[in-house]
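Moving on, here comes subunit A:
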Amino acid sequence: MLELVTPLIAPIVVLHVVIGIVTYVTLLERKFAARMQSRIGPYRVGYHGVLQPIADAVKLMMKEDVVPTAADKPVYNLAPIVFLVPCMFIFATLPFAPGLGVADLNIGVLFFLAVSSMEIVGLFMAGWGSNNKYALLSAMRAVNQVISYDLPFVFSALIPVVLAGSLKLSDIAAAQSGLWFIFYPVIGQLAFIAFIVSTVAAENRAPFDILEAESELVAGFRVEYSGMKFALIQLGEYAHILGASFLGALLFLGAWSGPGPEWLGPIWFLIKAMLVFLLVTWVRWSFVRIRVDQILALSWKALLPATLLLLLATAVVVVWRANAGL
Partner candidate 1 sequence: MSAPTVTPKRVELDYTGSERLTMNMGPQHPSAHGVFRAVLTLEGETVIDVDSVIGYLHRCHEKLSETLTYAQYPSIASKTDYVAAMTSEFAYVRAAEVIGKFEVPKRAQYLRVITAELQRVASHLLWLGTWCMDMGGALGGGATIFLYCIRERELILDLFESLVGARLLYGFFQVGGVRYDIPSGWADSCRQTVDVIDQRISEYERMLENNPFFMARAQGVGVISRELAESVGISGPLLRGSGVAWDLRRADPYSSYEDFEFKVPVETAGDCFARYRVRMVEFRESLKIVRQALDKLPEGPISSRPGLKSVAQTRVPKGEAYVRVEGARGEVGCYLVADGSAKPYRMKWRGASFSNLAILPHIIPGHKVADIVAIMGSVDPVFGEVDR
Partner candidate 2 sequence: MTSDQARALIAERFSGAQIDGTYPITATVSTDQWVAFARFASDELRCRFFSFLTAVDWKDLGLEVVVRVDNLDDNIALLMKTRLGPGVSVCPSIMPVYKGANWMERECYDMFGIHFDGHPDLRRILLTDDWVGHPLLKSYAVDTPHPPYR
């Protein structure tokens, strides 16, 4: 019986937990950024603003949903959902503890990477359907950027795969029970840096947020969205960031391994993911944005060759170690 019910209930539970975490991740980022900028951040709703995300959600739901007259309505209305679904899908393969997750696929990493780059479809639909020149430019930039950065993203995520010798996420986590991959000499650190850079870029976060670029393109592809649709896009974006943070914690920071009893595992995992998230946030609030041509140049001329070489070096090291019997 349990085998039948679990696949039905687990996704619902995970979905709700993820949405809950995502809403509070926004508060975490706002507080963190505020302190970095000598401000205090949300403060009025609840004690030190703890109820702020809920207030935001309620506000966005109550807002009028404006559809531009000239918009391509089916595309425009569908875009937030097409954007949100892949962002939520990436949690399907994530194990939160040994055996705790929706589906621990054999090709977990591959599924994750494939689905996470699907968000570009929703992005482009939003930019195109809005029938707005800013949104269109932003969508064009988004396609450029996401395609360029998915490759280094994939290559840097493949390094732990090579080290662990499996595409299954739980296997990769288990392989780090002795040594977290970030502490793997040289390769681990470089791969982590490449992973963070390409995560920031693939998630379109500052300093690579050229498709949002509110000083040039106002708000980019979501300039015409308001109310619930805006909330969905926002939710999708943060879910994607959260998913990538979990992936980073899993691939490099040893997932749920940590001191204390075994049931603390998911909590350790969450803490590590939050650390990755805060690192990305820290980068975001420290730099100015760079231009579209420079972003592409960085990807194709620097990051892609670097990650490729690193992957090659990792493979060589792994083969050498296997041959040497280490």
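Note that a contact is a pair of C-beta atoms (placed from the backbone, for glycine too) under 8 Å apart; a residue touches a chain by one contact, two chains touch by 3 or more; residues count from 1.
The candidates came about this way: all candidates are chains of the complex that A comes from, given by their letters.
Predicted model, so just to flag it, every value in this text is computed and none were measured.
Within this complex, subunit A is touched by candidate 1 out of 1 or 2. Within the complex formed with candidate 1, the residues of subunit A that make contact are 33, 36-39, 133-134, 137, 141, 206-207, 209-210, 212-218, 284-294.
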